[in-house]
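Before anything else, here's the structure in question.
All protein chains of the complex are present and in place, except for one that has been dropped.
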């Protein structure tokens, strides 16, 4: 039941609103609202009960193993939440003067610094609000670089076919054309095809390494050389940083610009779809273009750098400098890990992925790249199962929910048919991985014996399988009052 | 699965313990632990996931209508939790000097004051940690009073047969004998029997009014007179204060001493079995005996009163003066309500109870006291249903769980056969009451048509009906390691 | 090992199963010369206790000054229930609800949020959030240009009375898509954007007009006239609105004779703490006609296999993960948790509660402005009805006054001269429902002192 359906006119059992209605009669009538907005009228208890019960209908890290590939669903330490929510941090206005901001600025400055070190980049801006915004900032900096050199013909960005959808979309937003770079059958970028693709039109290439097919591209140096020689720059999609933290640095691989999804590698919560944070790091030649604001250390204190300090900046990505609360959480996480802890992240993420891959292979599942090491994630393809039993990747995914496991990413990357992209992360114990293998094995047995059962899943959740087609065809994206309610005049300041 | 069963030796994936083990080698070996305690070794994620999932297996106010009679399960405002948890309050050591305690002492002082006003008593102590401890303090004060007067023969406390079990148990702890006072067939105390029962041995009587049968004893003045004339004192069990808040005051009814369950009327959380707070209020003649500490206003500041200030005090009930965090929550709640809000509490609690009673009666259920008004709660008896369908009160209770309603209190008070004591509280909307009536009606229909179905309930919860007899017969009250684990020496300060 | 649950036995068993000797072997596809030698400069790990001590000290450092700055971020009371529920693990640690059956909590919240935002804005549909108000405006601009089939050029009229940071953000984001942002000046007497100012932008057609309500100065625009004027020129109208103000003000859907086409803004006033500027929540609503141009997630109602009502992400063909380079936007991760907070916040307050909050802010800000204007030399900058913020002319350099006030732990407002040199010295002030009479008196006193000092100097 929607909260709106629990609403009753005149109900407002909360202690929240000011007890009296202040005078607002000076507001011109013509500009006033004529009828109250149809927001729910419920008691505080009803709201609490409603949203508490709704929350229970979610899978989440805090309740389930969640091996969603490319998403790095690992434990979000609770300390990050409580410390980022200290009153001093919550109360600070974004336009507070630097005199009242040194505490948070110290955190931000140190975070910039740590991100520089782990990525091997020359400078970092924390401004972008998520990975995709980091990408946009990144490709805009590439554009600014070429433009500043008068190199106006470089209007094409290469993007591997396996890349995340945000990569081409971001390139387009920055005014580029997108050209696909094919993935070879071994999972690495097809170098020959790449050589053919680069040219004077090449502004750059967007890669993630390990790539979204879950392998580390062994030719990365050759790729970098190829692109650089053609006059292009290399963009690193840092969504997969969890695989290499402390092991290999994008800067050392030859990348010129990188974004990081702090809501992945640095374990800030995903929140059911954000907020995230997508800081960007750059090599020296791109530094002038970094989005603002930046934090600079100035003797004993910190100060903001803005347009005045950075006249070539690509500018501001949001009104107030980014998702500060998320940056704080990432900072707290990074301080708890330290250098040693960061290295362990990638080591154990990789150990878990390779172990799980191996166990699934032993159980008869087919790896997309059986000759390769898994990075922090890997792909299995169910095309065999789909063909033999008529049970596809989506069916497996839905049936997994019945076992209490969130499904892996399905049908991404698109180039592998019936694929599951599986990322266990380092915070899951071996028992969780073993349990997952058991469930997958069981489902395959079901697919063989009673395929309809798998195709009808899920069964144990609050709802059975949902009809996506209906949702799109019979669009209903907002509750509307049955009959526009009888006009309730808003208070006229009485 | 128990958290212990998820434990693996050597697992400790938390950032919690100090990173190094400090030296403790100076502790004498003979006094040291020889073997580590068998506490679980799990990761922080495992603990978070385990307890989050466990929590989801509870019914609670925040998720369910919970009409548990005598327990006043109403909305616990979230503000009470967050404000009582302000760092300044959480950090204060109980032995902090008064100079560092004026903030909380102001709250406690005002709470004492408000409780005096709402109960009509002369003075209040916040010390008792729960209702039962308040009762103990109360009867101890009665004893101290008689003892101070040299009235050493008064060793008997009268307790109605319908009283809560804590009443007789508390009287016994204070060294009294307990004599039952019978309830008349109309729900009021049997006055004639009472008159016969009082005498020079009478120290006092423990009553709650409205009583635990859910009616207001109309003879309260006659009772008071009878007991007072016999030289006894009147104790008011304030568990039912929610029924009369702002409507009638125990002090005005003639009571000499009262405890209040702040975790009922003042909406502090029940927490799955506490903590509560059971302040006591007294008439003037009992004031010297109040348990300490008390807060006194002294000009512009507040000071503690302890044994030195109150030489006749019955003393200390806990080491540090009570459940302060709960007292703060009650204070916050009281301030949000104000006088008007308090009156509304009893009005709407009573409205809800009488409405629900009426609707249930219309649906064919039998009230225990059909001629009487319900107070904030009422009793229905299912003896008819038990006889006709073989489906008893417990079966109804269990089946209600399947409908998402917590069961009312069953088999209490004992004098009404197959009873359900139902207390909807004022914070539930009419829809919740109507839904409950529907569920009850449906269950009665099931009892008639398919009694086995009701007797087998519940079906939709994580577990079916639990075997209490087995629990008591094959006692297992603590997990023990399968084999005492191989001796793990504790660190010797290295 | 913080957060890593592997025991020595686990590690040995797992390596054995994989068939390697040590974990490092798993990285053997990385060219040796690339392997990072170390993380010099990254400090050693700290226990949670140590980090807590550090962060507590830092948070204390920033103090809790008395805040009279608004300028797009408002210090409202947030019911305690909002974040206690929002941070429940099931909301906090869930991903975007791709598996609808395992995400009904989040999905229903999104649907309810969309319902509430359409109710507030008076438009047909809402997305499920963008990063913040400024980036939402950028998306609105892009969307309007795409959506306007009648006007083929990509000119967008952007009043200077729109929040300057919003204008900068829009400029950053849309600059490479051939869009021309045409600045429209405001009337320096009233602070309003007049139709005449718009007309000064020239005769060329334009795809959209942006209308802020209230505008950055808190001044109320004549939204009806502006809307009708733009519509008469085949342009779309984008309203930039404050959702709390909408409890009292005419919703974009009611502007002019046809209503605005798009509304966007900052959701922060709906239950988000100031928190240095984020995470906040951008919202974007539009008419049914434009829904396929709307960027971002949208939750829709549907049925499950048993015919029960449920919710799922819909119209995904607009999005990057399906459409890639042809998507309406690159947005992926958005502000889901803030949407949850906003939804709970709105359901607890209801329309009447929001209305009371809005009225209290309005009254407090008026009282503050009146009180400051009692001081010699301080006077209202504009002569027009205003809401929520007030622009004041100062008799001394604003920067000095502000730093004087800050030294007394009063954040006195936003220095208008920094963004509008022609208005210097001037201050934009705001007093939400949280500012008491005593706070206002304290500000007035501190201001009087600061001005006296400035005067003496």
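Which chain is which? They are A, B and C, in the order written, and residues in each are numbered from 1.
Everything that follows uses one rule, which is that a contact is a pair of C-beta atoms (placed from the backbone, for glycine too) under 8 Å apart; a residue touches a chain by one contact, two chains touch by 3 or more.
Since the model is a prediction, treat every value here as computed from it, not as a measurement.
Enquirer: Give the labels of the shown chains that the missing chain contacts, considering the complete complex.
Expert: A, B, C
Enquirer: Looking at the full complex, which residue from B:124, B:174, B:380 or B:454 touches the chain that isn't shown here?
Expert: The single option touching the absent chain is B:174.
Enquirer: Suppose we count only contacts with the excluded chain; which residues of subunit C make the list?
Expert: So the residues of subunit C touching the unseen chain are 47-49, 52-53, 77, 79-80, 84-85, 87-89, 433-434, 436.
Enquirer: Tell me which stretches of subunit A touch the chain missing from the display.
Expert: Interface residues of subunit A facing the absent chain: 8-19, 42-46, 48, 52, 77-79, 81-83.
The working rule: only the chains that are shown with their structure count from here on.
Enquirer: From the C-alpha centres, identify the chain that is farthest from subunit A.
Expert: Checked the centroid distances; the maximum from subunit A is B.
Enquirer: Provide the C-alpha centroid distance between subunit B and subunit C, rounded to the nearest whole angstrom.
Expert: Chain centres of subunit B and subunit C, defined by C-alpha means, are spaced 46 Å apart.
Enquirer: Determine the centre-to-centre distance between subunit A and subunit C, using the mean Cα coordinates as centres, and give it in whole Å.
Expert: Chain centroid spacing, subunit A to subunit C, equals 19 Å.
Enquirer: Approximately how many whole Å separate the CA-defined centres of subunit A and subunit B?
Expert: Their C-alpha centroids are separated by 47 Å.
Enquirer: Can you list every residue of subunit C that touches 2 or more other chains, as numbers and ranges?
Expert: 1-6, 10, 45-48, 51, 79, 81, 85, 89-90
Enquirer: Can you tell me which residues of subunit B touch two or more of the remaining chains?
Expert: Within subunit B, residues 8, 11, 13, 15, 43-46, 48, 52, 77-79 contact more than one other chain.
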